[in-house]
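Left out: one protein chain. Kept in place: all the others.
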Amino acid sequence: MLKKVCGDLVLRLEAETKEVPDGKKEIVLAWAKNGLECFKGDKPVCWLGYNYPVEIPLALGYLPFYPELAPGMLAGFNLSSGLVEMAETRFFNMFCCTFHRCSLGAASKGIWPKPAAILGLSNICDGQVKLLNLFGDMFGVTPLILETPLDIGEKDVNYLERQLRDLIPPLEDSSGQKFTEEKLKETIRISNRTRKALLRIDELRKHSPSPYHGASAMNGLYVLVTQLWGMPQTLDLLDNLIREIEENETRGISNGEKFRLLLMVTTPTYKTEIYNLLEKKMKANFVVAELTNVVWEEIDEQNPFQSLARKLISHPMAGSMDKRVDWALTTARDFNVDGVIHFSHWGCRQTSGGVGVLRKRIEDAGIPFMNLDVDLVDPRSFSWGQVSTRLEGFIEMLDQRKEL
Amino acid sequence: MLITAGIDIGSLSTDTVIIGENKQMLSYSIISTGANSKKACDASFAQALDRAGLKKEDIDYVLSTGYGRKRVEFADDEITEITCHARGLHFQHPQTGRIIDIGGQDSKAIAINEKGKVMNFAMNDKCAAGTGRFLEVMARALEIELEEMGALSLKSNEAVPISNMCTVFAESEVISLIAEGKQVFDIVNGISLSISGRVLGLLDRVGGEGEIAMSGGVAKNIGVVSAIEDKLGVKLHIPKEPQIIGALGAALIALERANP
Partner (left out) sequence: MFEEELTELGKVGLDLSDCILSENDRTIGWLCSYVPEEIIHASGFYPMRIRGRGDPIGRADGLLHNNLCPFVRSVMDDAVEGSLEYLSGVVFANSCDAMRRLHDAWSVFLENDMIYSLDPPKGVNGPAIAYYTDQLRDFAKALNRDSPEEINNRSLEQSIEVFNDTRMLMEKVAVLASNNSLSGHTLFNIAQMATRCRREEFNQRLARFLDTYSDEEPVKRGVRILLAGCIIDRPDQVRLVEDVGAHVVANELCSGSRQFDKMVRDDIDPYEALAERYILKAPCARMTNLKDRIDYLVRLAEENNVDGVVYYIVKFCDHYMWDYPNVRVAFQEKGIPVLDVEGDYMKGSFGPLQTRIQAFVESLE
């Protein structure tokens, strides 16, 4: 079914973007094309847990597939609920993360492209390791799990670096390709250039009014960063986006921005009304998002494993709340935001478990904060009445606070 | 004279308030929302107009609020009940610094400033626990009328604690308690404590200072009000008609918009 979705998307979007170039549509097109390639079978597919340093499997000729994140895409096409239900018949109850439940359902129905390797991280969330273990069983592939330390001290980085090096032999076996320093350098160069491009987009978004928003823009950037990272076409896509944004700015295209928001976690792909409500009606724009923001230093080609280890540990979700809070406070100031909205995904313990801490630290810094409990994958649990009231109430409050 | 109207379409009741230029109350109406919020909204508006001796054209600005606010065709604009409750209670009782509102399907705590503007708010999570819905479900399980709950609760000397967070599980728990022979009024007391615990959690989160006022239908439930007052150690300000506070706030904001 994913194959069909990707196939249909490629046909439709290729035609549409030929007529009218559209940076965001091109991102979805690239995702769909990569999906189709994964099904072709002539290149080995690597299943990656969220935030995995994809530069390494790319250097070994793998095609990347993110089984945890694909459900979010399916949700955007209203195809997720049935798969979530399927997992429930296999015992996993309603308290589990639906990204994982849906992925399990999809895997059992043979919807995902077959993996030649499975790579994961121990410290983004518990569910990731558990899910990948089950996949390992299902597909007869031993998952390789990186032990991600909480802290970023020297000992921690060295430990992680060593594990990254140890990955190479088994990955070579499963891909049938030999590892070379040069191939890794290549993917790192692309990764670094992509990073620069992403930084440029965020620089532009710091402008007031912010020139980049809307459902397809936000969701598009999210897909690009979390699922298309490190691939050559990604660079082109970003460059196109940058051009589009700069052009819009020059032409003075704006929605009359009144409020600037910081997005934590991400928004449900199946409910684009959120953006209509916030941006069109209330003139509130998300000017920066947690999962598409550059938080790591450039990767050092000469010392790739160490830098990749640092990149990995720098992610705000990979560790204690200190990282996330510091990121939020610094970024809120840099982007001059009026408020922070955090979407807690149902069943996601590590993000929702930190909400109390986020709220206290962010509000203590004088920045309004709101948490919304939603399900990012299963629209059946989504209550638009509740969510819209809270979103509107929050912006109304920002308005009233501004009067002071 | 400028005349404005606020309409609050809630899950349980639909209320209209009509005020004049000097913020004087000209009329109000409260009717049950039932299954058809559009019908309820038309009926409530019509009743309030009738009681004020006015026609639709006499109203200069209509502002709608509540969960059904987007479906009021004749409204000039819509605004959330958070902002409206804040304005309404502040008008009625200017010393208010914090507000508790337990409605049919949402409960909230709001911190306001001396002008009645919202500084911070917190709402219940997805669950129905801590809302009017919770009380409805419990009343049904106990086979009593919703309106009886308050008075019953006061008869109790010892609350039976309800440990379950979820409305559905709490319902089963209550049924078991009845089977065990626990007194209905002790159970109702436990329910009041449960709901007040939820709401106080919201109040905690919202900060703010100053007197605490309560709006929403559940403000009429003296058992819940006492439970909250006991826990806080202060008396709450309860308006005479807590249900119309949202509509009143909407009418006041409408007045500001019509007369900037």
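Letters are used for the chains, namely A and B, taken in the order the chains are written, and counting of residues starts over at 1 for each.
Here is the rule we go by: a residue touches a chain if its C-beta (ideal position, glycine included) is under 8 Å from a C-beta of that chain, and two chains touch if they have at least 3 such contacts.
This one's a predicted model, so the numbers in the text were calculated from it and none came from an experiment.
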Q.
Just to verify: which one of A:Gly35, A:Pro57, A:Gly230 or A:Gly347 makes contact with the chain not shown?
A. A:Gly347
Q | Contact partner of the left-out chain, one of A:Leu2, A:Val141 or A:Met321 | A | A:Met321
Q | Touching the absent chain when the full complex is considered, from B:Asp50, B:Asp204 or B:Glu256 | A | B:Asp204
Q. Taking the entire complex into account, which one of A:Asp8, A:Asp137, A:Asp236 or A:Asp334 touches the absent chain?
A. A:Asp137
(Q) Residue by residue, what part of subunit A touches the chain that was omitted? (A) 90-93, 95-97, 122-123, 125-127, 129-131, 133-134, 137, 145, 147, 149-151, 155, 159, 162-163, 166, 320-322, 344, 346-347, 349-350, 352-357, 360-361, 373
Q) For subunit B, which residues reach the chain that was dropped from this view? A) 125, 127, 161-163, 165, 197, 201, 204-205
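Heads up, the rule we're going with is that only the chains that are shown with their structure count from here on.
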Q | Between subunit B and subunit A, distance of the C-alpha-averaged centres to the nearest whole Å | A | 39
Q. Any idea which subunit B residues touch subunit A in the complex?
A. 67, 79-83, 105-106, 113, 117-121, 123, 125-126, 205, 207
Q: Report the residues of subunit A in contact with subunit B in the complex, numbered from low to high.
A: 359, 363, 368, 373, 381, 383, 385-386, 389-390, 392-394, 396-397, 400-401, 403-404
